[in-house]
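One protein chain is absent from this view; the other protein chains keep their places.
By letter and in written order, the chains are A, B and C; residue numbering begins at 1 in each of them.
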Amino acid sequence: MKGWQQFWRQLSLFGLLALVLTGCGKDELSALKPSGPVAAMQYDLMKLSSAIMIGVFIVVMLIFTYVLIRYRKRPGQQGIPKQVEGNHALEILWTVIPFLLLIVMAVPTVTTGFALHEEYPKEEALQVKVTAHQFWWEFEYPDLGVATAQDLVLPVGKKVQFHLTSADVMHAFWIPALGGKIDTNPGQENKMWLQADKTGIFYGKCAELCGASHALMDFKVEVMDQAAFDKWIDGMKGVQSKDPAVATSPGAAQGQEIFNKSCLGCHAVAGKGGKLGPNLTNFADRERVAGILEHTPENVAKWLKDPQKEKTGNNMPNLNLDDAQVKALVEYMSTLSVK
Amino acid sequence: MATHHANAVLPDEPEKATLEGKNKILGFWLFLGGETVLFGSLFATFIALRDQVNGGPTSQQLFDMPLVAAATLILLTSSMTSVMATLALHKKNLKMIQVWLTITVLLGIGFLALEIYEFVHYVHEGHKISTSAFGSAFYTLVGFHGGHVAFGILWIILLQLSAVKKGLTVVTAPKFYLASLYWHFIDVVWVFIFTVVYLMGMIGGKVG
Amino acid sequence: MSAHASHAPAPKRSGLWDWLTTVDHKKIAILYLIAGGIFFLAGGFEALLIRLQLMYPESQVVGAGLFNELITMHGTTMIFLAVMPVIFALMNAVVPLQIGARDVAFPFVNALGFWLFFFGGLLLNTSWFLGGAPDAGWTSYTTLALNQYSGRGVDFYVLGLQIAGLGTLIGGINFLVTIINMRAPGMTFMRMPMFTWASFVTSGLILFAFPAITVGLVLLMFDRLFGGNFFNPDAGGNVIIWEHLFWIFGHPEVYILILPAFGIISEVVSTFSKKRLFGYSSMVFATALIGFLGFMVWAHHMFTTGLGAIANTLFGLATMLIAVPTGIKIFNWLLTMWGGQITFPTANLWAVGFIPTFTIGGMTGVMLAVPPADYQYHDSYFVVAHFHYVIVGGLVSGLFAGLYYWWPKMFGKMLNEKLGKWNFWTFFIGFHLTFFPQHFLGLMGMPRRVYTFLKGQDLDVGNFISTIGVFGMTIGTILFLVNVVVSAKGKRAVADPWDGRTLEWTIPSPPPEYNFAQTPLVRGLDAFWIEKMAGNKGMTPAEPLGDIHMPSPSFLPFLMSVGLFIAGYGFMYHNYVVVVIGLLVTFGCMFARSVKDDPGYHIHEDEIEEKGVKA
């Protein structure tokens, strides 16, 4: 029987596979490429526990292979093996050693656990309120008087204290490269802190099944240096304290007219509008349309033509706009910027 | 086990005289262990939701001590009378079994009547299953218990009727015994209901 | 035993009617196996569609809505309707034989348990044709599972699982009583075969875990159908309660699944090493301890719910502890093989393959038990990889081992070894190919339950490999079916094809309906082996040959379950006439059963001897 050779061949195949896969995690997304202290602490725990586990696994496999090779029944082998009842020393050994290994793991588990549940007041951390919706994210900076959606903007190297809740069903807020997730529960507020130590864009995901388009409930985290962040806040504050600016170009003005009529009920721009849909004040500055589509005029148009096609079951209705209206809206919306 | 006397003279503790009987009693106890978890889960839910009145009536506004006390007294007494039925069973006295069980059933019906009256009254005060989480939890827990009482009543009546024809045998004896166990268990659950739901409700949600 | 038992001959039954009315544990085992097998194919087919959809990024094999229905039904079907019944099949087929009993304690209840499970599962699956399957995940978290956010499918989930769960619960009680009261003389607890022990603990877990989900489902039903507010935050409800109730049941459930597999592995490894199980008493202790600890750790599925550092840490540490008794088992198996003469028929291949695979799954389990790290793993493909390693690589392997091992006893036919080996290797390789990459997908940021993933996130390769692997498992499964068909025409099985150690191998394959012509006298652990070593040809009987009393077949279990099945639809569509009709059928049958005692029938002494049993 060639079973065991095959088995080993297979195992080495996995080894290769593992290398290939680990090499490829995307910096912006992978939990294996931590970009902040929370993710780093978690990564350390992951490394420690996997090291212990691999150690135990190797021991098990060594005994396993030895036994299978050494004690296979040989052709012509006679007699009956000794019927061993047990062995107290051995049994104690494999009770105590795993227990000790668990203790090694338990200590950092406890310390990290409590460190991650620290809560920081506004003197020490930027406060951000997160509200999850089917299937988009709303972000508010209550102390700064700024609200945005889809793209979370954060300063680099500063603790951020999140207050999270949901407007409808349960979602979970997850930025793998910055740290683990936490659920957003309707009717309750959860807290979590994170910190980004690198500027750039990170990918965020919804990690709790929340309906048809759970898979597409992505968001982006834009981490900038403190100065750029302050500037962004000032820009947002400046715009959001006023009524929407009147568009200048004729196309955009036409678009704004449609927008005020059909869209403002759900979407806020500057200091005006509803909260049923994402705040669009800085729509033109965003990385993606609706969290998933690349931000191009074509994609904005695609979204406006048939939002349900891009994201099944989302709460923006198909408004049956004709091409001209869409064109005007796209032009208007490209002016919604604070940069 | 079956001697030639078997039909004429019942063995001691006839409910456990056969393997079937023993199996039934053991199985029923295990079932009661499961019921413990069942009611425990309902209690846990109730405790978590008892202050969530959503603008509806609170437990302090609703509950009425004399009513609960009366219901408790009735149910406790019925548990007592059902134990008397078991004692009669051990004396192999079918007539006394029937007498005690009849009293038990009547008391059970009385208890149910009180509970139905209570529920109707609450609904009139605007306390419904859909009013609040408290309302849902209250009716589910107390209603589940009431459902058990109702089932017990029907069960015992059925046993009584069929025993008229069959008499007391090693087949019917375990059934009487189980019905009595069941009835006691319902009473034990009620002890926690009057404590956790009613008495703690009257104290209010300040403590605990 | 009953004084009123009639001496009428065995009633004549034939064909379908026999199967619909049987109360014989061996036939019920076959019913469980067939129904569970069909549901396994359905769940596997759903898995196949899931993987096809995820083969490439942004593909559209199935839409977003359908995908959610598929994962929900895949998880629910596999757990409740596929592997649980197959476990019950093996327990039914083997436990009474291993303890030297003629049947289970409550044959009628046994049949009822099967039919309840069957009709519950049927009800759940009819949702596909009646407006859509449930789509809120097998965990059915609220508020997504409430009316406002999901369709009628969840009603099917609630009622289907309620009915099926009832069947499982009474099945569990039945096995507890059977094992406690029906053991043959001399079969003390510490002489029980490991599989019986595992069945015992599993049944205990069923007894205490299922009531929690019963309550959870009742609450969900009230919210969905009768305006309740348990989970509606706007009226003071709380969504966390569902999570707790679900996992208070759900975590013990995974040990309900795995313990019987542990039992099977213990039997198979010991038989094919020709050695007694190493450390039997510590195995028993470990089984019980796993069962006990299993109730104390449910919140490890809720680390990201926001319970806080204290709760998370306590539950995390408690969870890790389970590694210790499980490790005891792994090492005991290894040492059972140590010094033996190991042979590798298919049954043992599965058992031996189980050990490293399950160990990997257990390892990732312990990693998940570290709460801060779990904030990264949770609801990602890492978790999917973990539980398929323990469930498919562990439990399903164990079930295959058990099926190859006990098939001769159940059906009187040997499964083909050559096909069996192909079955094993294709499934085994396909399995690792499917689920090993998923660990990394999870760590690389892929959440679970996503119907698609976008391009440019480096998730393509892993998903592709993962999908390829499923074909291996599909081929493996189909080979098993082929094997079943081929073996039906294959060679007859002898009473003791594997040189077995326990009582089931002392009687013919398949056993006569009364199992043991004479109840055997048990003189130690591995009762049959002891007799073999003492040079005896069989067991010493513990009683003289005599008439055997058997319970009568009954159609009532079937009818009672149909009644609940009908009432279930009534509840869903708020049609109370239908509810009343259904419940009347059920209670009417209960009434009939209670009023009319079953006299049973006797198999006469002469008939037993005719079948070739020495007096």
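Just so we're on the same page, a contact is a pair of C-beta atoms (placed from the backbone, for glycine too) under 8 Å apart; a residue touches a chain by one contact, two chains touch by 3 or more.
The definition used in the following text is that contacts and distances are computed from a predicted model.
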Report summary line: Its UniProt record identifies the chain omitted here, from "Phosphoribosylformylglycinamidine synthase subunit PurL", "Dehydrogenase", "Cytochrome C oxidase subunit IV" or "Sulfurtransferase complex subunit TusB", as "Cytochrome C oxidase subunit IV"
Query raised in the report: If the hidden chain were put back, which of C:Ala64, C:Met78, C:Ile248 or C:Leu289 would touch it?
Result: C:Ile248
Query raised in the report: Of the listed residues C:Leu31, C:Ala64, C:Ala136 or C:Leu307, which contacts the missing chain in the full complex?
Result: C:Leu307
Report task. Could you tell which one of B:Thr72, B:Gln98 or B:Gln160 touches the chain left off the display? Result -> B:Thr72
Query raised in the report: Which one, A:Ser50, A:Thr111, A:Gln188 or A:Gln308, makes contact with the chain that was left out?
Result: A:Gln188
Report summary line: Given C:Met296, C:Leu545 or C:Leu583, the residue that touches the chain left out of view is C:Met296
Query raised in the report: Which residues does chain B use to touch the chain missing from this display?
Result: 3, 5, 9, 11-13, 16, 26, 29-30, 32-37, 40-41, 43-45, 47-48, 65, 69, 72-73, 76-77, 79-80, 83-84, 87, 90, 181, 184-185, 187-188, 191-192, 194-196, 199-200, 202-203, 206-208
**Report entry** chain C, residues in touch with the chain not shown (by the definition above)
**Finding:** 180, 204, 207-208, 212, 238, 240-241, 244, 248, 295-296, 299, 305-308, 311
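Throughout what follows, only the chains that are shown with their structure count from here on.
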Query raised in the report: Counting C-beta pairs in contact, which comes out ahead: B-C or A-C?
Result: A-C
Query - chain A and chain B: spacing of chain centres that average the CA atoms, whole Å - result: 51
Report task. Quick one: report the Å distance separating chain B from chain C, using the average Cα coordinate of each chain. Result -> 33
Report summary line: Each of the following residues of chain A touches two or more other chains, namely none
Report summary line: Multi-partner residues in chain B (2 or more other chains touched) are none
Query raised in the report: Taking the complex as given, what residues does chain A use to touch chain C?
Result: 1, 3, 6, 10, 14, 17-18, 20-22, 24-26, 29-32, 39, 41-42, 45-46, 49-50, 53-54, 56-57, 60-61, 63-64, 67-68, 71-73, 77, 80-87, 90-91, 94-95, 98-99, 102, 105-106, 109-110, 112-114, 116-117, 134, 168-170, 172, 174, 176-177, 179-183, 185-188, 190-191, 203, 205-216, 218, 292, 312-313
Report summary line: Counting only contacts in the complex, chain C reaches chain B at residues 1-4, 105-106, 169, 173-174, 176-177, 180-182, 207-212, 214-216, 218-219, 222-223, 226-230, 232, 235-238, 241, 244-245, 248, 591, 594-595, 597
Query raised in the report: Taking the complex as given, what residues does chain B use to touch chain C?
Result: 1-2, 6-7, 18-20, 22-23, 26-27, 30-31, 33-35, 37-38, 41-42, 44-45, 48-49, 52-54, 128-137, 140, 158-159, 162, 166, 169-171, 175
